[in-house]
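With one protein chain removed, the remaining protein chains of the complex are shown where they sit.
Per-chain residue numbering starts at 1, and chain names A, B and C are given in the order in which the chains are listed.
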Amino acid sequence: MTTALSGRDVAQRLSDQFPNMVNLCDGSCLWVKPEAVAEVAKFLRDTPGLDFDYLASLTAVDFWDHFDVVYHLASLQRNHTLVLRCQLPGRQNLALPSVVDVWRGADLQEREAYDMFGIQFTGHPNMKRLLTWEGFPGHPLRKDWL
Amino acid sequence: MDWLRWIIFVVIILAFALSFVMAFILLERRIVGKFQLRPGPNRVGPMGMLQPVADAVKILLKEDITPAKGDRWVHRLAPIVAFAPALLVFAVVPFQGKGPGLGFSLDQPAALADLNVGVLYIVAVSSISVIGMIMAGWASNNKYSLLGAMRAIAQMVSYEVPLVLSIVGIVIASGSLSLNSIVEAQSIPFILLQPLGFLIYFLGATAEINRAPFDLLEAESEIVASYHTEYSGMRFAMFFLGEYAYALGVSAIVSVLFLGGYKFPFGLLPQSFIWFLAKIFLVFFLMLWVRSTLPRVRIDQMMAFAWKFLLPLSLVNLLLVAAEGVSTIGFGWAAVGINVILAIAFVVIWANRFYRVKGVTVG
Amino acid sequence: MALRTEPIVVNMGPQHPATHGVFRMRVTLDGEVITDLEPVMGYLHRGVEKLAEARTYTQFIPLTDRMDYLSSMSNNLAYVLAVEKLAGVEAPPRAQYLRVIMAEMMRISNHLMAVGTFLDDMGAFHTPLLYMFREREKLLDLFEMVCGQRLTYNYMRIGGLSHDIPPEFLPALKKFVRDMPGFVDEYDQLIRENEIVLARTRGVGVLPRALAINASASGPVLRGSGVKWDLRKTDPYLVYDKLEFDVPTGAVGDIYDRYRVRIEEMRQSVRILEQAIERLPPGEVRSDVPHLVHPPRGEVYGHIEAPKGELGFYLVSDTGIAPYRCHIRPPSLINLTALRDMVLGMKIADAIITLGSIDIVLGEVDR
Partner (left out) sequence: MGLAISFWLLAAAAVGSALAVVLLRNVFRAALLLISCFFAIAGLFVTLGADFLAMVQVLVYVGAIAVLLLLAIMLTREAATGSPFSRWRIGGAIASVALLAAMIAVFRATPWKVADQSVVLKPTTAELGARLLTPESGFVLPFEIASVLLLAAVLGAIVLVKEK
């Protein structure tokens, strides 16, 4: 049975390595600052005991005043999961580091998130639109795109 | 009346080739249908017999498209170059031999021209068609076509060698290059006398006419329709008919070279063109069987098969036949026994070795 | 003297006989050898996630059918399970067993199609495909019996199923379950020891274990690479923890392993079906859930082991009647991540069968 790790526990383990990088945590989620996401991801993957070797899903949500980028992580060795989130305030010039180097599985998913929400993932080797064509007007999954 | 004879035979050959090609197309679709648990085309005419006619009418009414950036003249010429040699092959195929046959007797072999270099003629003529494919592949200005043309060259150049070497075995055993003499020499069908040669020729010829499992030229899952991707209407039909005409040609040649042509096995019944036609159908059925069973090989595997499997075996076969020819064994039943056993042994040993060399473990 | 050749860029697709739909592979070739490959998709993009935001939770069920249209039931199931998790409702036991039955039938049907078209890509000229269609046809008849549809079922509901199975369904399913192992053996005989199949698939399109995990592969692709990871075992949903079955895995991660995993999974699915039929309890098939579900504020990520891999639904609720955000984790799309690594340096024919062995459906890749 998969156990969902609580954000608080993981936040404690993160606090030594990444002081002031965790915005918020609760029983289910862990919010980290956008600029730290790649390092945190690497830490989560490589730390024994956490071993989050599998990025199940990566997506974004538009909350009007901010965007959340949501990472659903899993560990195939320990069979536990964690929800990692990043809050990007504002609606323009959204960018955060790419986690492709940590999990290759983020490749197409980050491109999709860029396509649908206009969030730039810096460091992604091929940051192009995935499903719509080049020159498509706007980013369709934003709440203001009708 | 030499001229009359020529005209009659040209008409016979055209009628034979075209009607058989039509029949083959229908047969292929029906028989493969049976292999695949479905009826196949059965709506047009009795048992779907008019299906090829309907297809022909449909395809002739289609627009003839030439790619805008292609080489227009080469594009137009290519189907003709690819199709014509298929018919030329039949010029030397003997339908019935001299002397009494089933029902009637002939005073000379029933062939358009009983060439003294008949076997060589067939090999030479059938190597022309690849030029048509290359022309089509080049002139279409399409990458799939170009890839197909390159595959055609690789395939032709490699399979020609074992093919010809396996024919040389026949020529040694029969002592002639004329197809009629080869048939006459087969008191024991050469398939028994040279089983290895038959295997090599059949596989090589299957590859030469691009039939499964060597149908890399028309590997629709890889390169769409390869050299005839850009063809439509009449010109596509010529490629299509050409393919089946070659299948017919290979069936006929295999029948002549290895199955005793118009002779009934072991002379139990008088000779007749009927046996010849029956053998053609038999060989064609064998091709269909292979096609509906086996997946396609990859291009490098196909090349390796030609050079590492067929070529050594064809040399072995040649050596074997030549040794029997000069020794006291001769080409009788003793040779049949030896050759069948050796053929099985060689194929098994070499097949195992072939796969070990390629690093493929089975299990 | 080194031989130099001109590289060719070939756009395989969007209209190509072997890309399983409107999918494009931009392949750079040196002769026949692949030096680069880029998958291009989106030709079938319909904005399903956006549509979800304008529909009630129940109204979205038919749209899930149209994602992976070869395993619609599994899509239904993944979605309704996610919504049920979000709304905190549960389906009655009979519905749970029936859902398992539907999901496993769907898995068999999908794998038949996947293996069949994969062999077709290999140039087997439709014979294996049509053999497999024979059994898929029987499955589609069964589905038709249940919900009147053969492709897009729309059978699952939030809190259960749309209606109970008809009386003639179970005998027909029992007969199918009895016959199916024999047919699986038949496919196996057709192909398993074939020299050409072995030569084409052994050591080709290898996805190493580490890369498979890192590239978020799932389903038969992940298991073919030797990772024993099946959500039915590791994160059981419905009643899978009460049923006995094995998780087949490959050793090398090549095409042959993926193919073997699919064949074995069919056998295991038959096993599950046998047990599920035996234990199918009587009772209701739908718990009392209103048509307009108002889940509490929150979010949920529900995932199931769909035939093609981990199918996840990430739903965000703002207490409205429609999801605020609905993200779908499509296994077909994410399994394509490693396609380039799998085919680099291989022949063009290998790229085709590697794609075939990943088993994608473009309705799901593009959504």
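Keep this in mind: a contact is a pair of C-beta atoms (placed from the backbone, for glycine too) under 8 Å apart; a residue touches a chain by one contact, two chains touch by 3 or more.
Keep in mind it's a predicted model, so treat the numbers as computed, not measured.
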Option from B:L37, B:I80, B:A124 or B:L282 whose C-beta touches the chain left out: B:A124
Identified contact with the non-displayed chain, of B:I25, B:V93, B:M156 or B:I223: B:M156
Sole contact to the chain not displayed, among B:V10, B:A23 or B:V74: B:V74
Option touching the unshown chain, where B:F90, B:W138 or B:F198 are the choices: B:W138
Chain B residues that touch the omitted chain in the full complex: 71, 73-74, 115-117, 120-121, 123-125, 127-128, 130-131, 134-135, 137-138, 146, 149-150, 153, 156-157, 160, 177
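We take it that only the chains that are shown with their structure count from here on.
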Geometric centre distance via CA averages, chain B-chain A, whole Å: 61
Gap in Å, rounded to a whole number, between the CA centres of chain C and chain A: 25
Mean-CA-position distance for chain C and chain B (Å): 43
Chain C to chain A touching residues, read off their complex: 38, 41-42, 45, 47, 49-50, 211, 213-217, 227, 229, 234-236, 301, 303, 310, 312, 314, 316, 324-325, 327, 329, 333-334, 336-338, 366-367
Chain A residues touching chain C - in the complex, by the definition given at the top: 1-2, 53-57, 59, 61-62, 70, 72, 76, 79, 83, 103-109, 112, 116, 126, 129-133, 140-141
Residue ranges of chain B in contact with chain C within the complex: 32, 35-38, 143-144, 146-147, 150-151, 212-213, 215-216, 219-224, 291-301, 355, 358-362
